[in-house]
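Omission of a single protein chain aside, the complex is shown with its protein chains in their original locations.
Note that the chains take the letters A, B and C in the order they are written out, and that residue 1 is the start of every chain.
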Amino acid sequence: MICSPLAIEDYIPQPSVDVSPPKWHLGHTTWFFEEMVLAVHSKEFSRYNPKYAYVFNSYYETIGDRVERPQRGWMSRPTVSDVLAYRRYVDERMEWLIEGISFFPKEVKDLVILGLQHEQQHQELLYTDIKYTLNLNPMVPVYEEDAELVNDYNSDQGFLEIREGLYDIGFEGEGFCFDNEKGRHKVFLPAFSIAKGLVTNQEYLEFIEDGGYEKHDLWHAQGWDWLKSNQLEHPMYWRKEEGHWKQFTLGGLMDLDPHAQLAHINYYEAYAFAQWKGMRLPTEFEWEVASGQLSWGSRWEWTQSAYLPYPKYQKAEGAVGEYNGKFMVSQMVLRGASVATSPDHSRPTYRNFFHPELSWQFTGIRLVQN
Amino acid sequence: MICSPLAIEDYIPQPSVDVSPPKWHLGHTTWFFEEMVLAVHSKEFSRYNPKYAYVFNSYYETIGDRVERPQRGWMSRPTVSDVLAYRRYVDERMEWLIEGISFFPKEVKDLVILGLQHEQQHQELLYTDIKYTLNLNPMVPVYEEDAELVNDYNSDQGFLEIREGLYDIGFEGEGFCFDNEKGRHKVFLPAFSIAKGLVTNQEYLEFIEDGGYEKHDLWHAQGWDWLKSNQLEHPMYWRKEEGHWKQFTLGGLMDLDPHAQLAHINYYEAYAFAQWKGMRLPTEFEWEVASGQLSWGSRWEWTQSAYLPYPKYQKAEGAVGEYNGKFMVSQMVLRGASVATSPDHSRPTYRNFFHPELSWQFTGIRLVQN
Amino acid sequence: MICSPLAIEDYIPQPSVDVSPPKWHLGHTTWFFEEMVLAVHSKEFSRYNPKYAYVFNSYYETIGDRVERPQRGWMSRPTVSDVLAYRRYVDERMEWLIEGISFFPKEVKDLVILGLQHEQQHQELLYTDIKYTLNLNPMVPVYEEDAELVNDYNSDQGFLEIREGLYDIGFEGEGFCFDNEKGRHKVFLPAFSIAKGLVTNQEYLEFIEDGGYEKHDLWHAQGWDWLKSNQLEHPMYWRKEEGHWKQFTLGGLMDLDPHAQLAHINYYEAYAFAQWKGMRLPTEFEWEVASGQLSWGSRWEWTQSAYLPYPKYQKAEGAVGEYNGKFMVSQMVLRGASVATSPDHSRPTYRNFFHPELSWQFTGIRLVQN
Partner (left out) sequence: MICSPLAIEDYIPQPSVDVSPPKWHLGHTTWFFEEMVLAVHSKEFSRYNPKYAYVFNSYYETIGDRVERPQRGWMSRPTVSDVLAYRRYVDERMEWLIEGISFFPKEVKDLVILGLQHEQQHQELLYTDIKYTLNLNPMVPVYEEDAELVNDYNSDQGFLEIREGLYDIGFEGEGFCFDNEKGRHKVFLPAFSIAKGLVTNQEYLEFIEDGGYEKHDLWHAQGWDWLKSNQLEHPMYWRKEEGHWKQFTLGGLMDLDPHAQLAHINYYEAYAFAQWKGMRLPTEFEWEVASGQLSWGSRWEWTQSAYLPYPKYQKAEGAVGEYNGKFMVSQMVLRGASVATSPDHSRPTYRNFFHPELSWQFTGIRLVQN
């Protein structure tokens, strides 16, 4: 279990509005099943504690008021053990629901699957939020001595050529997908060539050493403001100690491995690096088209596509409709998956999205040439 | 001249970081010719006042430091009359340059044209910035008694059908265009139908009266936050006085004309209205393809396209390269032109762009159905 | 022990910059002994963990950098159990130091006593900070079912007359006092009469019901801004539920007892109430002079004296000099003690001080008439 290495104290802090306490993630994913499935589809169900809806609702206006997002770290209660009891309560009732139904309506099944997908998303956030919080701690804590989520390496090099053409984009088939992937449609793409490997720490170091963080013409105006007002000179988890580059990882502070894939850069940094290389980031359509011939899955890859609806996008009715659609402004699409993503929680049509200044996910850079 | 109806006092205030004082616009457009053309291509030229570069540079990092944008309204000097003398000085030298050259290099010619286009853009900003400032004044000032920029009306109704197909997008031909329009390329579009007229005040009133500003599910999460934190219930220039809707215009405060085209809504409002109608905004590509068969030009029309580079976008070398490219993040594209746009400063491939919360331009809504 | 009723989770959050996590209080008071006593006066002493100085220094610039105050709630490590081990380590060495010294220099003795007084101050802050955090929790937690720090009652009524005269102010004698009490000096006071009891909830309710929070002329301009921008209508721990006034206490949410002493109002509120009564708050000199004939000790009593140095105030050399002196601006003096104050941590010359907008201490109002 992701939280096993944590001390109880680690479940509580929220050092940024974009990061949630581990306790909150555990409660919120449970609440999702309680509120979206059990409360609607299980007749005998009574809520574990009516106040929990207020504590664990994230952003569902349809469902009601909630603890303001920046205040999640103020909540010492319910305790971790309360939340674990809550999880057991809801898990049990979910089992009863599933076992007790001879005929399972599609609507319920879909909600259960959505709940599981939702939980997988929060499993990834648990890793990235824990990392973010530990990194700010002057004790330089180690999440796990032999943590796996440290370095990843490219297996391929060079560029893949993709021909001009009309391509199909979007999800197709039987399995699960989010509403934002639906509406398979044609997109015309000019020819392009896309890197088989991701940018490495070494390449990014060269960018830094060439003054990449001091050359305004490589950056968006907004990125330059972000960089200047935060006085940044390198990626978020890098530190220079006595002349040596180190990186904070879930295994603690380590020497930077130049051959490993770069991680934890935001869109501004990804764009500036590509400018410096004289290349660019792929669009999400280019990425999807090329993905079948690429090795991917260790870093969320920034695309130069804004997060917008597909041509026939329809959001679902009710609270579930707030899952994706209301965020389709001012965010950029990331494609692929990361080392922190649940193993079966990725597919070539998956559309992840974040604000351009955020870098706390395991993000990376794949370059494109025309 | 746009500034003729102004009092000297009106040239100074800057009530929002997105709005510049009229005096600054006059100085900045002059500085553009001085710095981009005369200082580079006129050998005998000496600057009118070396300090003006600091005062009138907008955002060109290549050229140097400048008055911080939110501080433009603190600058009482140079005076309006100083700035007018500066304009005469630079205008005269521009004339000398143009008259004195037998062979006019393309590079210089292009810069002169860019300077003129730049000035036209600021002419439009003069109207919108003056309107913004006067609107905040409790004296409810009138810019011009018989101002022209008040109401506009639709000449057409109904929807135009556009067939599925592969269309060419981007500028082509001989005349001027900005770098962001270049790189003509193919885009595949599914069939759609697009409104021949723009949304009217009457239609938007129905949206308000149906509780449009109170229904979270119509809005982006970010739009809902904007609306709530600013406690808004109607568009920026509307006021309800004693039960009657009025709108602030360059001709003063007037009764709202229900038949006129809606103006001054931001992207969040445009999106929410379209959601309420069960329709959507066009993409910038749909707009461009349909534009030949539409009547347009009275309102900048919000599209649901983010402002991103075209496939082979290349920004220019040097300071001029900062004109467009560095803004390609977090903004939305508007197409067409408005009543405040200079007559010859529009074309179907023109890409205007603003942040989604801004509504001080003459913006409007055109709907699309699938 | 004050922290016994807490869950581990309760040791972590910091919902306001003025409030510290219980864990931080435990570590900080320990650090005070380690840094001010052991590190300086115990030759064989080695620090428990060199990083703890960075984590647990509060505001001593002399000693070095530290976790920024608003970030104390981000620190999940060291854990509570680490901190308790740290306390045992330092306690033990303090015992060794004390036992091992045949001749105890006055300087060391004074620092040990200061460390104990410092710890007593933080014991009171533990109560008030725990209360503050629990109050913000939607679970409405109870600190202790039969908590003692709930209601206090006046034993006396009426007013005490004090004659005009020249009085001695400031500490005198053998025991401990802070540097800010020293410099006994004469102050001339006109005659005044001072209430024997403190303002009750009932009296404050009358103020509220008479529109006290809506009458600007009762408030300081700064207090009115505070009230308006926070949209306040009653004291911090009061709530009106279904027409009934309740108050949040360490024993949970309870009906407001009209006969109990008012608690948790800030200086603005104390001043406005006194204005409404046609009376005023005492100066700290009036309070000190009258204190011998008054019953006090259940509420910190706001005075209308600003926190300023006494005529011959001298701050100590070194880090200890930062204890009091550097806060002598923009704060108001409170006199007496509260129910949360350590039993032997009060005397008539004690000068407590807080910013005028703060009300999370057990503060109350004593009125004066001329």
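Rule of thumb we're sticking to: a residue touches a chain if its C-beta (ideal position, glycine included) is under 8 Å from a C-beta of that chain, and two chains touch if they have at least 3 such contacts.
Keep in mind that this is a model prediction, so the values were computed, not measured.
One chain isn't displayed here. Which of the visible ones does it touch?
Looking at the complete complex, the unshown chain comes into contact with B, C.
Just one of C:Thr79, C:Asn180 or C:Gln304 touches the chain that is missing; which is it?
C:Gln304
Given the contact definition stated above, which residue among C:Pro70, C:Pro190 or C:Gly211 touches the chain not shown here?
C:Pro190
Touching residues of subunit C against the unshown chain: what are they?
So the residues of subunit C touching the unseen chain are 59, 61-62, 166, 185-188, 190, 216-217, 219-224, 267-268, 271, 280, 304-306, 308-309, 311-312, 321-322, 326-330, 332, 356, 370.
Quickly run down the residues of subunit B that touch the omitted chain.
Answer for subunit B: residues 7-13, 15, 23, 51, 54-55, 67, 71, 73-80, 133-134, 136-139, 141 touch the chain left out.
The rule we apply is simple: only the chains that are shown with their structure count from here on.
Can you give the shortest number of steps from subunit B to subunit C, where adjacent chains in the path must touch?
Tracing touching chains, the least step count from subunit B to subunit C comes to 2.
Shared numbers divided by all numbers used: is that above or below half for subunit A and subunit B, i.e. same or different?
Since more than half of the residue numbers are used by both chains, the interface counts as same.
Report the chain whose CA-based centre is farthest from the CA-based centre of subunit B.
Farthest by centroid: C.
Centre of all protein Cα atoms: which chain's centre is nearest to it?
A
From the mean C-alpha coordinate of subunit B to that of subunit C, what's the distance rounded to whole Å?
So the centre of subunit B lies 56 Å away from the centre of subunit C.
Distance from the CA centroid of subunit A to that of subunit C, rounded to the nearest Å?
44
Approximately how many whole Å separate the CA-defined centres of subunit A and subunit B?
Each chain reduced to its C-alpha mean, subunit A and subunit B end up 35 Å apart.
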